[in-house]
Every structure is written in structure tokens, then in C-alpha cells.
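Just below is one structure, and these are the notes that go with it.
Each chain you see keeps its place in the complex, though not every chain is here.
The first chain written gets the first letter, and so on, giving A, B and C; residue counts start at 1 in each chain.
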Amino acid sequence: MLNKNVETFIACDCDYDNADAIIFGSPFDSTTSFRPGTRFGPSAVRSESYGIETYSPYQDKDLEDICVMDSGDIELRIGDTNAVLAQIEERTRQILNDGKCPVMIGGEHLVTLGAFRAVAQKYPDVHIVHFDAHADLREDYLGVKLSHACVLRRCWDIVGDGKIHQFGIRSGEKAEFAFAKLHTDFHPFDLKNVEDSLKFLAESQAPVYFTLDMDVLDPSIFPGTGTPEAGGVMFEELRTAVTFVCSKLNIVGCDINELSPHYDASGVSTAVVCKILREILLALH
Amino acid sequence: MLNKNVETFIACDCDYDNADAIIFGSPFDSTTSFRPGTRFGPSAVRSESYGIETYSPYQDKDLEDICVMDSGDIELRIGDTNAVLAQIEERTRQILNDGKCPVMIGGEHLVTLGAFRAVAQKYPDVHIVHFDAHADLREDYLGVKLSHACVLRRCWDIVGDGKIHQFGIRSGEKAEFAFAKLHTDFHPFDLKNVEDSLKFLAESQAPVYFTLDMDVLDPSIFPGTGTPEAGGVMFEELRTAVTFVCSKLNIVGCDINELSPHYDASGVSTAVVCKILREILLALH
Amino acid sequence: MLNKNVETFIACDCDYDNADAIIFGSPFDSTTSFRPGTRFGPSAVRSESYGIETYSPYQDKDLEDICVMDSGDIELRIGDTNAVLAQIEERTRQILNDGKCPVMIGGEHLVTLGAFRAVAQKYPDVHIVHFDAHADLREDYLGVKLSHACVLRRCWDIVGDGKIHQFGIRSGEKAEFAFAKLHTDFHPFDLKNVEDSLKFLAESQAPVYFTLDMDVLDPSIFPGTGTPEAGGVMFEELRTAVTFVCSKLNIVGCDINELSPHYDASGVSTAVVCKILREILLALH
């Protein structure tokens, strides 16, 4: 007897009850002010994941040996930002309540707020590790508070000073850089200090939410994004930092976002996300 | 002395006081459920308009001989649908109050609601002439009422039965086709009946708002749109119908929408919009 | 509890036991001599199907009201043509044995041979209705007998004279046109004679396999194919003929092939296949 067509991130076809990490997609890009298209991110990642191997020669681990489930995309109420964030929060809460680690694929960066609300409710003392090209610390953007350009500011509204650790930021308005100096643990331009700066989190094993805006990469290796920003980090620098964060810290949730696959017809950007997501999943285990 | 760079739709560089029609763009696509990109419509139309002539051999008229002004795009508050519609309504009201005809370039079809609210306030007995592939008559879409898929239903909330004249519709859910039969003047599949059906409006010179979703065209000539729908009308059928509507009826406002230029790298779709917009502007005069 | 991600052609999510038609994909293009890429056809059709409605205003029927199952793609042994055809034959046989109608999405046209072998074994007196731009009647192509350019010739090897009904053919070598005149029921250039020519099959209800090479369409509406051939039929002509064939004849199996989605970045070609496949499925019921 034949089964209905199942499409998951490569080898992430565990059953829900057995899986310890649950992937889901949030294909949302409605607050994107410049070039939309990140809504196509999750499905592109799934279908292109068959171009990579399940085995990582970097970590000498294999996705076939761990148990992850890909639960597909949430069917979002496009056009109503509040409703969308509530849907994401609800899905995240369900996964957390079942004792599993949510792994969200965006979508634009605002989706992080939905997931983080659920995480912060369960872990009030949670830290955020944030890799990005942009500070995302605006109070509002063109008068709108729920915007991708404000998402870390909205997270700061929840956790306050000293809990947000930002790396790789190389773009923003003057006021955001000023805000960062006062209120976040700010390491602009690259990821060189990740390990040193976060050693205390590895030691304390405090709960950490990891949010990865892929545009922290240099656009030479990651052109498929809405706002490419020259002067980013190269693949090896990201791979090493991501592996450290996900294998040494106590990650209670994470997301990977801002892939806009149509802007890179070569498929390289999608392939890079697939490879980094593989490394994240393997490092979590 | 040099001037700042001005970019308008070809030959639409009249001053505001002298112009009798005012073009503006509403680069909005946040409720688009399938493939976004109509936000790039207005700027593409402006820059590609230099590939067409100002003279129409069809109407034997020339844009150089009339007086239209292109006032650019509204800087929309992307991410907050209500705010965006309010901005569009305000711009439309200003133009109407100054006794001029607003000509809006979308964006997704929902932008029509903002413009139409201002028009309906000034002309409570206004009719709508609607060319489209899709009925856009849903009560809500995925629970959202302010959606491109509901825009004519929202207009019907304002004007009620018998005021909306729909042509070319060839896609929708079962309930929309049922609703149309009861509540609108419904002419599915093509534009063949436009002239006969609307003769009474030509005679009465009742005020008319004309909304043109370019996907009424067959995707063979207009592929650059979010939801291409095979089986549409060809260019000549549209050109003739548009010329009739804009030259014979009492048009108090109009829009042209749903060009998503990135989906047609050949530029043909944008060129088609430029040509139809030229014919509209000439027919209005 | 969350489920694994299921992706099917829109609304084709019936269970196998209840379904009377079973979709499967054969993502194969290895014998394509000019431009490959039809292997991307089945997955493109699935994901883009969410851009069409389940309801057909043409037939006034809805996919929600019938029961079809999409069983996904066969994992083909790319590189070994004989093995691939055997895999397709086996899948087809299983579906036929369970009393259901196989609906295959190609892939290049050679995949038809695999499916037809199973069909012809069960129904030795089966007819073939074939819509295509190319005759596909070569004895061999560059010395290769199992080639897309030879697929109907291979089918003729099985059924012999008078069983193959070809429509729309407008390209081929001199010898193929000569062969067709002697051995097939040949109606070149368009689909105008479909209904008249096939009335006897409607009356006899003899078993029929329907193979639709989408390049029978004019490339203006279907550019996304390996060998675009100007001078084809328009959408309405195809839609009408397809509806006749699938609703009036006794279809025991069918396929739709030669979509190469990467050659049409606008997505129109894929959208056309989705719409025709919807009409086929509705007409079969």
C-alpha cells in the first residue's frame, strides 16, 4: 500500500514522540520593508536538503543516527501580524511543553518574536545569542513596532539589559548602535569573540535561545537574502561559531531565518542554510 | 543649475496645479498569500515606461499633449495593514478634494480598498467596474478580512448589491461564484460583454471607479504576476475594453494593479502595463 | 501531537484504500538530448498547486468532493534507463492491481513507456490517445532505442497499427511523418478533430491510456519545456479536448509530462500544468 507524499528536511523523519528536536517552518515576510521572499525559505530548505549528505565530516556525526522530526510549515494568517505571531508562539509552546527543542525555519526575522515569547515564558531567565548583519534594535520602523527591523528590541522589552549577546552586526542606524552599547552585549563586525564571550554560558548552562539571521554571512557566499550587506563573515567562521554555540550551550530553542531563495538562482544560499542546519541539529545532540 | 533627479511615468511631469490626473504608487504586498513582489510594480512601471512611445496610434493621441502628474510612491507603513489603507485613503482624498482624478499603481489588489473608501465617501452612488481573473469576493481568507482575496467583498460591504460590475473572472472558490450570482453584475471568463453591459453607465454618466487587476490577461502575455491563471483575455480584447471604459464612462478614480515584475525577467509584463496605462491616461482625456 | 510534513497536489490527500486515482511522480530526464530539467516537474507541480483553486468553474466540480491520493515520487535509479522503466512499470502495476487509476507526472516523455507496459499487460486491447508537439516515432535516436524521441514508436511495438491516436504534432523528421501516415491515426498541427475522431472510443468504452506532452501547447503559454516548438494550440483548445477525453472515454491510466519548470521563472508553465491536472482529475470522476 502506498503512503501519502512526505517531505521533510533530509533524514528528519522521526515520529513526534521519539524526536527530541522538532523542526517547523514559519513562511512569513509581510513586514519586510525592502525585498520580500523569505516565505519561500522553509520549503526551499526542505527540497534542496537532498543535495547534501546526512554525514558531517566536521563533527563526524550523522543525521541518520539521531532523531529529529520535521513537522512542516504552520499555515499562517498572512496579513495579520499579531495573529501570525500568536500562531508561532502556540506551536513553540506545544513543543516546549512536550519537552522537545523547537527548531524554527523562517521567514523574516520577526518570526523570532513569536517563538521567543513562548520560550521566555517557560524560561524567564533565558539568554539570547544573536548572529546577524543588522542590529534589529529599532523602537519602531516607519511607525510600526512589530517589524523585522525591531525584533531584538521587542525581545529586549521582555528580557531587559545584559541578556542579549549580539555578534556580527555591521549595519544599522546611529541610534541602534548607541542603544546596543548601553543595553546589549555587543560584538560588531564578526564572530571572532563568540567562544570567549560566551564561555560563562557554557559553564553556567543557563538556558539559551539561539537566533541566526543568515545574512551575518558575507553576501559572496549567501546572496539569497532581502538585504545583502557586504563585509560579512565567511562560511568557516560561521560553522565554527554555530557548532560551539549549539554543542556547548544549553540551547532550549533556536531559529535560522532570512533565506530568500529566489534571489539566488544558483541555489548556493539554500545549500548553505541546509548545511548549517545539519550542523546545528548534529551539534544539539 | 542642475536639478534633483525626477523620475515619472513617461511624459507625466506636469505640475500639480495644472494636472487633471495624478498618478501615485502604492507598493504594498503584505497580504499576498502566494507569491509576493507587487511592491516592485510602481517603480518598474516608471523606469520601463521609457521603452514605449508617448503617442498612441490606436487613439491618435499623445501624452505630450495632455497634463498628468506622477507624484511618486506613498511611503507605506509596511507591516500594519490598517495603517497602510489609511495612508492610501488619505492620499486619494487629497487628490479628489483638489478636483483631480486619482490614478493609483499597485501593489496587490487590496490597495483598491484604501482608494475606494475615499471615492465612495465623495461619491456615495459610485459604481465599480472590475476586470480580474479572480473574484476576490471571499468573506475572509485564512481568517483575515483585509486580504487581497477579499477586496471586492469589502467594497461590496460599502456599496451593496448591483453596483459592482465584474468581467473576466475565471477563478475562485465555489462560494465566491455563488455570491457573485446573487450580489454582483457578473460576467465571467472574458470581456466580450463590457460595452453592452455598461452602456447604461455611459448614458447616465454615473460616477465610476475602475479597478484593473492585470491578471485578467492571459499569462502568455502577462506572466509577471503572483497567481498566473491560464485562460485569460488577449491584449487587444483588454485594450479595447479599457479604452471604452475610460473614454465613455465618468471615471472618478482608477487603479491598475498586481504587476509583479520580478516574475517576468523579459520585461514584457511591465511593458504591457505601461502601454495600458498610457491608453488609460489618453482615454481619460 | 504534530505530524510529519505531508506535501501533495492540492486536496489530493485521500488515503490509499479510499482513493480511486493515485498520483505519482517519475522525475526522470536522462535521455533528454537537448535541455534537461523535467525531473523537477513533479515537485514543482505539487508546491505550486497551492496557487490554484480546488474548484473548477469550467466543470463546476471541486477536488474537495472527490478522493485522490498523491503517493509522491518514485526514487528512481538515475543512470540506468532499463531499471528506471522497470520501477515505473512496477508502481503502475501495483495501482492497477488494486483497481485504481494511475496518474503519472513526468519527467521526460520516455516515462510513458514504463507505465504503458503495465497497462498494456492488463488491457491488451488498449488504445493510446497522444497529444504532443513531436511525433516521438523514431526507430532510434543517435543509436539509442529507449529515448524520449522514440517513446510512441516503442508503444507501437506493443500495440501495433491503428491503436495510437496522435494530435497536435507539428515537428519531427521526414521519416516520422511518413511512418505516422502508415501506422497511426494521425491528426497533425492541432486538436480540432479530437472529439470527432474519438467518438467511436466514447461509444465503445474501450480502455484508453492518455498521454499528454504539455509541449502540445504553444510556447507562449507553456515556455517551460525542453524543446519549445512555436505554432502550438492555446489553453482553451487543450482544456476542452482534455476534458472530453477524460470525461467521455474509458481512461485506465494517464500521464502528463515534459514540464521543465526552471525554464520558466515566471511560474506560468507550472501553473498551467496544475490547472490541466485539476481538470483531468475532475473529469475522470
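Quick notes
Throughout what follows, contacts are C-beta pairs under 8 Å (C-beta built on N, C-alpha and C of every residue); 3 or more make two chains touch, one makes a residue touch a chain.
Since the structure is predicted, the reported quantities are computational estimates derived from the model, not experimental observations.
Whole-complex copy count, one sequence throughout, 3 copies displayed: 6.
Note that in this section only the chains that are shown with their structure count from here on.
Over half of the residue numbers at the subunit A-subunit B interface are used by both copies of the sequence.
Subunit B has its Cα centroid 39 Å from the Cα centroid of subunit A. The residues of subunit B never reach two or more other chains; the list is empty.
Subunit C contributes residues 50-55, 57, 62, 218, 220-221, 234-236, 239, 264-268, 271-272, 275 to its touches with subunit B in the complex. For subunit A in complex with subunit C, the residues that touch the partner chain are 1-8, 13, 15-17, 22, 24, 43, 46-47, 69-73, 94-95, 265. Within the complex formed with subunit A, the residues of subunit B that make contact are 29-33, 36-37, 39, 75-81, 83, 141-144, 146-147, 262.
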